[in-house]
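Shown here: the complex without one of its protein chains, the others still in place.
Presenting chain A:
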Amino acid sequence: MLKYFISLEWKSFIRSASFKTNLFFKIMMVIGALWITGSFLLLGFGAYFMIEEGLKMEPFEVVNQALIYYMVFDLAFRYFLQKMPVMNIKPLMYLPIKRDAIVNFAVGKTMISFFNLLHAFLFVPFSIVLIIEGFPAMQVITWYLAILGLVFCNNFINIFINNKDIVFYTVVGMVIIMMGLQYLEVFDITNFTAPLFKAFYAIPYLALIPLILAFVFYKMAFTYFKKNLYLDAGLSSKHDVAKTENYSWLDRFGSLSTFLKNDIKLLRRNKRSKMTLFMSVIFIFYGLLFFTNAVEAYDGPFWRIFAGIFVSGGFLFTFGQFVPSWDSAYYPLMMSQNIRYKEYLESKWYLMVFATIISTVVSAFYLYWGWQAYAAVVVGAAYNIGVNSHLVLLGGAYIKTPIDLTTSKKAFGDKQAFNAKTMLLTIPKLLLPMAIYAAGHFTLGEVFGFALVAVFGLAGLLFKNRVFKLIEKIYKSEKYKTLAAYKQNN
């Protein structure tokens, strides 16, 4: 039986749509996977010394402190990316296979997923280094086993909270508050959790607790699935309660409102697009890496612009690069209706502009790190609105990846999003404003640099109609190819 399950899994893996690409992308994917494992391995071996040498702190202490956040972030990543096991078991239900076997297979499958293996690449080398550095082997191993148990706990917790957005966002909100409190030195949760993690090392028997807990969670997941292994229970797809909304306040935008209303509904009602909104919020905080001097490599003055562009343009980039793929599910409809391309594009453009302005207002807190930090965000926004908004739409016209709106997977970008043309477009998107700023900064000073970027950005607005015409032309000339590509669903 197991043999069949494994062979089914293998086939679903190698025949998945993401593998059906050309050789170049396959190689890129392998390199990408190796890179991630490699960097985790490197981090695992190197963390000890980096903390000791770089931060002059006790590595084991630091790791135990950070672990609580590590675990929560792991959960967050799983929530968004790890696929639930129920998807592929429907066809098995009609076959003469015992329910227990199906459930064991489904639940067990989650355990050998990439999300669990990845941690081993980090913690096994770290544990080895600990032992080499003279920590008692037995205790290090129990500590590692405890972590392993917790990772598996996360695995099962994710199954339970899957699709329960409220639970998830509460957890994320709490974590952000905790991090803030810790940064401001009001309250440090790691003071409480670090000793807990250390206990697994100090008192080896305690490591049994997370392992037993993981086992209990496994049993719970097992019974939960078994009880719900019916088409109208656990296997039914969840239906959202729909409400017809008119958004009549958008009517002031005239004929544009037709698309604007639709786009707002698209953003609000689909998992994938909600993920994009979430990512854009994360981007707002991206600048912290630069302006708090947390990363030394980013200290050059022109990096400010780099940060400013991402802080204000998170939504612009994550959303804009997939226009028109957002409408891929019903592209034949759009193409057989009398669509006014200009209004279609303009609606997306306005959304990006609104989002950029909102991000810019929200990131006013960067003033805390000096006016330059916020000035970088503001001129970054100007450049985004004037130049980048056009460039992402232009790049999107060449991306023919259909978007499955109902899953949040792949929100971190698609292999096809990285084709040569879009790569080429990152030069004017990011490097050019940095160069412009540098030119101003090193001649007449930083104010001139900022002004120069802003002027360049606003000048881009003059070309809006030209760019829209160009994009329309691309849409028309690529129409059949795009239709064919969108048809190939996963």
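In the analysis below, a contact is a pair of C-beta atoms (placed from the backbone, for glycine too) under 8 Å apart; a residue touches a chain by one contact, two chains touch by 3 or more; residues count from 1.
Heads up, the rule we're going with is that contacts and distances are computed from a predicted model.
You can't see one chain of this complex, but its UniProt record names it "ABC-2 type transport system ATP-binding protein", from the set "Beta-lactamase", "Aspartyl/glutamyl-tRNA(Asn/Gln) amidotransferase subunit C", "MBL fold metallo-hydrolase" or "ABC-2 type transport system ATP-binding protein".
Of the candidate positions A:56, A:98, A:239 or A:252, contact with the unshown chain belongs to A:239. Note that of A:5, A:217, A:331 or A:349, the residue touching the chain absent from this view is A:331.
For chain A, the residues touching the absent chain in the complete assembly are 237, 239-246, 258, 261-262, 265-266, 269-270, 329-333, 335-339, 405-406, 480, 483-484, 487.
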